[in-house]
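What follows is a set of notes on a single structure, which appears directly below.
Only one protein chain is missing from this complex, and each of the others stays in its spot.
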Amino acid sequence: MLKNDEHIVLKTADLSIGYLTKHGDRVIADQINLSLPKGKLTCLVGKNGIGKSTLLRTFSKMQPKLSGSIQLENQNIDDISGVELAKKISLVLTERIPSSNLTVFELIALGRQPYTNWIGKLTKQDINFIHLAIEQTHLKDLVNQRCDELSDGQLQRVMICRALAQHTDLIILDEPTAHLDIQHKIETFKLLSNIAKDLNRSVLLSTHEIQLATQMADQLWLMTKDKIITGEPKDLIESDKINLLFDSKSIIFDKESNQFIMK
Amino acid sequence: MLFFLLLAALFILNISLGSVDIPLKAVFKSLGNQTVANETWNYIILNYRLPKAITAILVGCGLSISGLLMQTLFRNPLAGPYVLGISSGASLGVAILILGSSILGGIFSGWAQSQFLISIAASAGSFLVLFAVMVVSKQVKNTMSILIIGLMFSSLTSAVISILAYFSSAENLQQYMFWGFGSLGNLTWNELLIFSSIFILACFLILPVIKPLNSLLLGENYAKSIGINIQKTKNLILMATSLFTGVITAFAGPIAFIGLAAPHITKLILKTSNHKLLLPASALLGANIMLISDTIAQLPNTQYTLPINAITTMFGAPIVIWLLVRKKKMVL
Partner (left out) sequence: MPVIFYENVVPYCRNLLVAALLICCFSCKEQVKTTKTNETESKSKTSIKYAQGFDIQNYNGYKKLIIKSPYPDADQYQEFVLISDRDKDFDGITKLFIPIEKVVATSTTHIPMIEILGEANSLIGFPSTDYISSHKTRARIQKGLVTDLGNEQNFNTELLISIQPDALIAFSMGNSNKMFQTYENNGIPVIYNGDWLEETPLGRAEWIKFFGALYNKDKEADSIFRAIESAYIEAKKEALLAKDAPSIMSGVLFKDQWNLPAGESFTAQLYKDANTSYIWKDSKGQGSLVLSFESVLEKAENAEFWIGSGYYTSLEELKSANAHYEQFKPFKHNAIYSFSNRRSENGGVEYFEFGPIQPHIVLKDLIKVAHPELLPGYEPYFLQRLE
């Protein structure tokens, strides 16, 4: 339905992802047909090395797709320029940022770069968006601190805040809770869920936290060797499709305790 | 800002002090184009000290800006303007001219004497390396690899220079060595004009890069995600650095240390990573350090002088060590 389409931020059609090498294309996954709706938190889960990061990087144009198409808000992603793309997709990655003198405010302000002029001057509107993002991520107290002096959990919140300030419809996060302790993992998931719902953004993240994903995600993408299975967590659990995550007979998802156990 | 006032003061100081004792009043008279009692003084001030002071400022600015650019681009606080090998290229050009002319002998021996040819040789050398660096940067997407390749260029050129040195005559070797000590006081007004033009050109290249520089503080991936054209930014930074370093080495020889130290000292003083502030501040600080170093190198009121590189290193290195010991961390 047309109404449904309006809420779809990103859609792929027969997408094939992988690497272009001299000896031919190395296909990681193909025939990918997915869509990301607004207002929902989507979690991409799968074994290590299955290609989750490749998928995310292809979505954000960090690496080229092999074939097929990606539509971003009904526009072919190939036709979107770098700056325009930055206004539609923001990223949070696992990599550590280099050590510098940046304050929390300055780092978040970098999220406004796609909108500022050649010298990067922040207008009133930019500052508003920044303050808004700060409020939404509860970072008011840390605003003037140096990023170097933050804990991992705080820094991750700052990176998410920066992505928020970028004011994009789609936020993509690559294993955002990888370095965090359990408390911060939960807090991050909660934050992302709230962002999706309350701010009506589309949030896509890849993760190994199956527990949290099944509990907090609106949509799960299970990435296996052959295909990506999508659906709501409870549906996937109900239909036992969730077991396709690990192709080992000895690991199954226990519906009662709501977690994977060894048989 | 404070740096600017300091600059003005040091400028005057640098011009007033030198081997020959010229009273301050005469200095001002000379600058103001009034007649001075002693014609020699006038000549010294207008044709020797003034160009030297301006050269010092341009060298200081250019090297610190380049150093800052390199540190941010390569995300490495130990990078400096010479990591691309540009200055080694210039040295190679000069070595081939000076040392090679002695080996070839005959008509070529006169070539080593010409100031003009030396500048040309240095520029040619720099451009050769610049060209190589740009080609490499197109093929090699990985920024770190460019850094390593730059260092390899430096080693290569050093090796070639060693071979040339081995076969050349003692006097040409000495001349090459002297060139290597760096010298600010050797530019005519014409040369200064060329120097300044290229300098200003390089400055223009930097203007569109200020915003991307701040994004690069997050790393290339993040920078790309906020819409920065990494390749274009890289190219502009490499070109600007090469222009600065190339022209400085061509006219003043390889000046050590400023490019590495000035940005760090600026960062440690201003405690910011914002390039809008850092670029002009480092430039001014670099200029100030050069002026001080040159004033000292002149050993005022004695007949003797010291090579400028000795002073810049002797001052710069301990300062950075002291600042680090206090602060304990080197950041971008």
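Order of writing sets the chain letters: A and B. Residues in each chain are counted from 1.
Just so we're on the same page, a residue touches a chain if its C-beta (ideal position, glycine included) is under 8 Å from a C-beta of that chain, and two chains touch if they have at least 3 such contacts.
Quantities reported herein were computed from a predicted structural model and do not represent experimental measurements.
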Neighbouring shown chains of the undisplayed chain, as defined at the top: B
Full-complex contact with the absent chain, from B:G227, B:P254 or B:G286: B:P254
Touch with the omitted chain, as defined above, among B:N14, B:T72 or B:S91: B:S91
Absent-chain contact - pick from B:W179, B:F195, B:Y222 or B:F244: B:W179
Residues of chain B (touch criterion as defined above) contacting the omitted chain: 18-20, 40, 43-44, 47-49, 52, 74, 76, 78-83, 87-88, 91, 105-106, 109-110, 113-116, 144, 147, 151, 154, 158, 165, 167, 171, 173-175, 177-181, 183-186, 188, 253-254, 256-257, 259-260, 298-299, 302-305, 309-310, 313
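The rule we apply is simple: only the chains that are shown with their structure count from here on.
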Inter-centroid spacing, chain B versus chain A (mean Cα positions, whole Å): 45
Complex contact set, residues of chain B against chain A: 75, 207-208, 210-211, 214-215, 217-219, 221-222, 224-229, 267, 271-274, 276, 329, 331-332
Chain B-facing residues of chain A, complex: 60, 62, 82-87, 89-91, 93, 95, 97-102, 106-107, 110-111, 113-114, 116, 118-120, 148, 166
